[in-house]
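All protein chains but one are shown at their positions in the complex.
This part shows chain A:
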Amino acid sequence: MAEGENEVRWDGLCSRDSTTRETALENIRQTILRKSECLRSVKETPHHPSDGLSNTESSDGLNKLLAHLLMLSKRCPFKDVREKSEFILKSIQELGIRIPRPLGQGPSRFIPEKEILQVGSEDAQMHALFADSFAALGRLDNITLVMVFHPQYLESFLKTQHYLLQMDGPLPLHYRHYIGIMAAARHQCSYLVNLHVNDFLHVGGDPKWLNGLENAPQKLQNLGELNKVLAHRPWLITKEHIEGLLKAEEHSWSLAELVHAVVLLTHYHSLASFTFGCGISPEIHCDGGHTFRPPSVSNYCICDITNGNHSVDEMPVNSAENVSVSDSFFEVEALMEKMRQLQECRDEEEASQEEMASRFEIEKRESMFVFSSDDDEVTPARDVSRHFEDTSYGYKDFSRHGMHVPTFRVQDYCWEDHGYSLVNRLYPDVGQLIDEKFHIAYNLTYNTMAMHKDVDTSMLRRAIWNYIHCMFGIRYDDYDYGEINQLLDRSFKVYIKTVVCTPEKVTKRMYESFWRQFKHSEKVHVNLLLIEARMQAELLYALRAITRYMT
């Protein structure tokens, strides 16, 4: 059969013009009908030996289409497309062909589906965001659906991501997705790897590269080292790393390319943190997101399972309900009380300079030992690990060996003054976009804490932000690190530490055991702070190395 005519074009659906969408859908419908007719006729005449192979092939192809349709019927921001897709699925079912069902409970495994905004019930602003996202990517991914708790941030996030992946930049499109895959694979984030494998192929990437980094061009292989160090121990980046990349004969990177790559790497490292931190489920149309066959374990999903993240059959009992309400209520109250105290007592109790310095060191050192008790070695799934080398290299290595993290002074090199200028110089407009994103993430507040209103949360947010930077050895001269100890309790620290440093180990239990009385949207808010602080920390180290190289 002619593949060309059966090729389905989804891009028409991204149009904002409803007639264009309708025509596109109609085409899809016809193609699918044709395929299924074809399949059926083959089935009805089983004695057709030569067709055995193409039969499974074509049914695979059809299944893919159906899965995509299923995704559209659930996740397309346009109502007409959702309805029509569902209709098509139904009519296919009537032909006696198995259609897929979505698997799992919504976009996040940690957050009950009913808490998350349903597509179709969004307000105008969110709809515009959804439509933008859909127009750019041809899908509405789960990350978007979870982030939409904070539409202001989401807008900036999508704009940045769109610019990084699809707009002008020194790197070719398939490189960008491949770098995204490399970065996500560092944290064994099958979700992101899956998404970008699709995108990578869609923009014409060579499927061979997906077999492992050693099949990619030398230039990308060279980036592997930076990826590794950046993901786990960014403080070790030196100008020699940069020099090695920039001066590698014909495989060398240009400065602009390197900055683009660094921004992509940091973006995807932190996005991997978000994915695990919020327990993002596989996309409906990707493997593991839907089922007409038994749930696939083969393709990129193994690490989820080994993590205990794959909680398809999780009991619906929210563990928060197990804890006595008064207990967790007390938690919030205590936190607020501490904040009040700190606010008032600040001037009275004057810590000495040495005291301040040692508080930072203590916090930094302690942060290394904050880890969940189940520190089992998780061997990454083969399929993901093939995108990077040296799987044993991780953040925890250094904590075990008690390596010294040198202190990085923000007052000497900060994002606002230095990092921004460098990025904007080498990769115009991106500095601006990232700067906005940092700002929104850092300043985002609804002045609420759990059930309390009109709370100034700036102190808490600053403590979280600075705690993350502290873990990376970044010190603010004007911050009293004693505050962190007061405001962040152990289970919260464990969660932060795990999300930022070893996101693949985040479990639902961790997510539930911190801030039990807080809303899910607030926990997502925390995650936004975590990923942006992490991204900034990595960027600062990488950019400082580039600056040092340049001077």
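As a convention for this text, a residue touches a chain if its C-beta (ideal position, glycine included) is under 8 Å from a C-beta of that chain, and two chains touch if they have at least 3 such contacts; residues count from 1.
Going forward, contacts and distances are computed from a predicted model.
You can't see one chain of this complex, but its UniProt record names it "GATOR2 complex protein WDR24", from the set "GATOR2 complex protein WDR24", "Proteasome subunit beta", "Small acidic protein 1" or "Myotubularin-related protein 9-like". If you put the hidden chain back, the residue from A:L422, A:A441, A:L488 or A:V526 that touches it is A:L422.
Checked against the hidden chain, the listed residues A:A135, A:M336, A:I362 or A:L444 yield one contact partner: A:A135. Chain A meets the missing chain through residues 15-17, 128, 131-132, 135-136, 162, 168-171, 254, 346-347, 350, 353-354, 356-357, 409, 411-412, 416-418, 420-422, 425, 428-429, 432, 435, 476-478, 547, 550-551.
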